[in-house]
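What you see is the complex with one protein chain gone and the rest in place.
Chain nomenclature is as follows: A and B, assigned in order of appearance, with residue numbering initiated at 1 for each chain independently.
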Amino acid sequence: MDIFAQQLINGLVLGSIYALVALGYTMVYGILGLINFAHGDITMIGALVALTILQGLAAAGLPAPVLLVVAGGGAMIVCAALGLSIERVAYRPLRRAPRLAPLITAIGVSILLQYSAALVWGKQYIALPKLLEPSAIDIAGAQLTTLQLAIFLLACAIMAALLWFIKTSRMGRAMRATEQNPDVAGLMGVNTNSVIAFTFVLGSAIGAIAGLMIILYYGIGHYFMGFMLGLKAFTAAVLGGIGNVGGAVLGGLLLGVIESLASGYIGDLSGGVLGSNYRDIFAFLVLVLVLVLRPSGLLGQQNGDRA
Amino acid sequence: MNIAALFNDRHYRWFAWGAVVLVLLALPFITEAVLGRSWVRIIAVSLLFVMLALGLNIVVGFAGLLDLGYIAFFAVGAYSYALLASPQFAVHWPFLLLLPLGAAIAAVFGILLGAPTLRLRGDYLAIVTLGFGEIIRVFLNNLNRPVNITNGPQGITLIDPLQMGGFSLAQTHSFAGLTFSPVHNYYFVFLVCAALTIALSLRLQNSRIGRAWVAIRDDELAASAMGINTRNVKLLAFAMGATFGGVAGGLFASFQGFISPESFQLIDSIMVLCMVVLGGMGNVAGVALGAVLLTALPEALRYIGPLQQRWFGGVLVDPADLRMLLFGLALVLMMLLRPEGLWPVRRRQAGKGNADAG
Partner (left out) sequence: MPADILLAASGICKHFGGLAALSDVSISVRRGEIFGLIGPNGAGKTTLFNVLTGLTVPDVGKLTFDGRRIEGLKPHAVAGHGIARTFQNIRLFGSMTTLENVMLGRHLRSNTGVLGAVFRTRAAVAEELAITRRARELLDYCGLAARADDLARDLPYGDQRRLEIARALATDPQLLALDEPAAGMNATETAALKALLERIREDGITLLLIEHDMKLVMGLSHSVAVLDYGEKIAEGEPEAVQRNPRVIEAYLGSGFA
């Protein structure tokens, strides 16, 4: 029972972070039909920028919340700018190109981001300066740290805000319209280019927050951290139904829990043959299973046609 | 003077190709004299990548299936060879058996990994194949407990070189006044293999199967309406591509004498993809050229290290990182400016090939 509760808590917290990153993937896919391969790396840049700000300001003696807000804000600005530029320079010219081209471009951007980060920050692991005193509460025999709780609550707040925004605001309506039918939306007076740009900015900014959360959670940053995170978040988006914002939330939480439980129990289940070092595979297995068995995901729509 | 015309002209064709063959035969010796033995190794390895790139070309270039996990087949071929020709299991089977065996095992993996992807569209297909590539890599890295199969991150060492009777490619031989070091020996083997791969690719391209692949790439729905069993034909593409990769993998293992999961990362899949895309997807000659360029150029970039030392008094950018940066940039620029590749598929006249080749 101890393992279960602990892994469940860990899974939900991690899953909420996955969900935030997944939102970026799902919004862009919904509106452009493009898998933004570079999204995980944009999150990484956000994480490293936040880390740098925290390192720089740690000596200033400001209270932790202020530091976090500054770091988060800085990361959001950088990521938003990055997302905007990438969309403008690399993706927009290829809107009508055959489907292989934008995907390959996205891979190229991803590599560029990773190695630019290596250039700026080096390839070693970067440690987070000590900011918060760890404190935890006991729930059902498992530990829930205040950090975990804060991350989970903030992530949920962001997700709720986004869902509300998309549902009620004018821009949200424009986003939904563009997603359904860009040409008609354009005819109705929606500036689809602006909407698409906004989608990238929004997704990237949220990704920046997620990056900050990862830094706080694991205590380190690394130029290559975006790869796995991105892949898992993408899996989460697919699991929930790609293009569906609610699906990204559900998928993220679910994937986090699956991954935690599986790596917690895998030793027992496999009689010691497989250990938690196989943790990363679970996301891939989920991805393959979902795409093969139910490609539309949990909340997506079924398409029964071959055509 | 149009060089291409020289190759097409019935009379000069033999001279042109003869010259090419002579240059290729002499290349290792010339290279060694001018650039040193390390460069002989580089051109030998580039020939291996020609095989890999042409294998992926079948999947991506001909059939239009974006495979981001192709290096897994290279790995399968390499490990199949290594496990059966090294102290790992104390088994030392001959290469004549192992190379085809590795190819067959790789083909099986090709079908296994391809089967779940058949109904997926481009982007999903790419991600799933990427996932498979990663799954294989993780297994290779971790199959050392409880039973040591792959020896984990340390890899397999002391792999047998290609040898027959008492003659081993890993020894230096003298012939006709020339010194054939192991690298020279392997170069010639790889040269023959690469040439065979090119010939195979061309034959496949201009065949019933090749047309079926391109039809699927252009319009899968129409292809199936015209009677093509798209499932089987796609699996065949995966299997053929994997076979090329598997053979290359076996050769790689015997050449290096040592393999580890380090050589089979995602970035290597992407690099091979680069070679196909940059060379001109589908164009056999272009892809071969792309493979050579993309293997040799990064090596040339190593000189950037000392160059930076001279210009800036310090190494600002690690050449390995610079190479990756340039790769990323090249991919983006390529898609924006010239998505059809450096050397796009030139229109081959159907039916003419048969009349000429005979």
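The working rule: a contact is a pair of C-beta atoms (placed from the backbone, for glycine too) under 8 Å apart; a residue touches a chain by one contact, two chains touch by 3 or more.
It should be emphasised that the depicted structure is a prediction, and the values quoted were computed from it without experimental measurement.
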Of the residues B:V34, B:V147, B:A176 or B:A225, which one touches the chain left out of the display? B:A225
Of B:L204, B:A242, B:V292 or B:L322, which residue touches the hidden chain? B:L204
From the list B:A195, B:V214, B:V317 or B:L333, pick the residue that touches the absent chain. B:V214
Which one, B:M240, B:I259, B:L294 or B:A330, makes contact with the chain that was left out? B:M240
On subunit B, the omitted chain is touched by residues 200, 203-204, 207-212, 214-215, 217-219, 221-230, 236, 240, 345, 347, 349-351, 354, 357
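The rule is simple: only the chains that are shown with their structure count from here on.
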Using the average of all C-alpha atoms in each chain as its centre, how far is it in Å between subunit A and subunit B? 34
Subunit B residues touching subunit A - in the complex, by the definition given at the top: 64, 66, 68, 116, 119-124, 126-128, 130-132, 134-135, 138, 142, 145-146, 221, 266-267, 270, 273, 277, 281, 317-318, 321, 324-325, 327-332, 334-336, 339
Given the complex with subunit B, which residues does subunit A contribute to the contact? 34-35, 90, 93-94, 97-105, 107-116, 118-119, 123, 227, 231, 234, 238, 272-275, 277-278, 280-281, 284-285, 287-288, 291-292, 295, 307
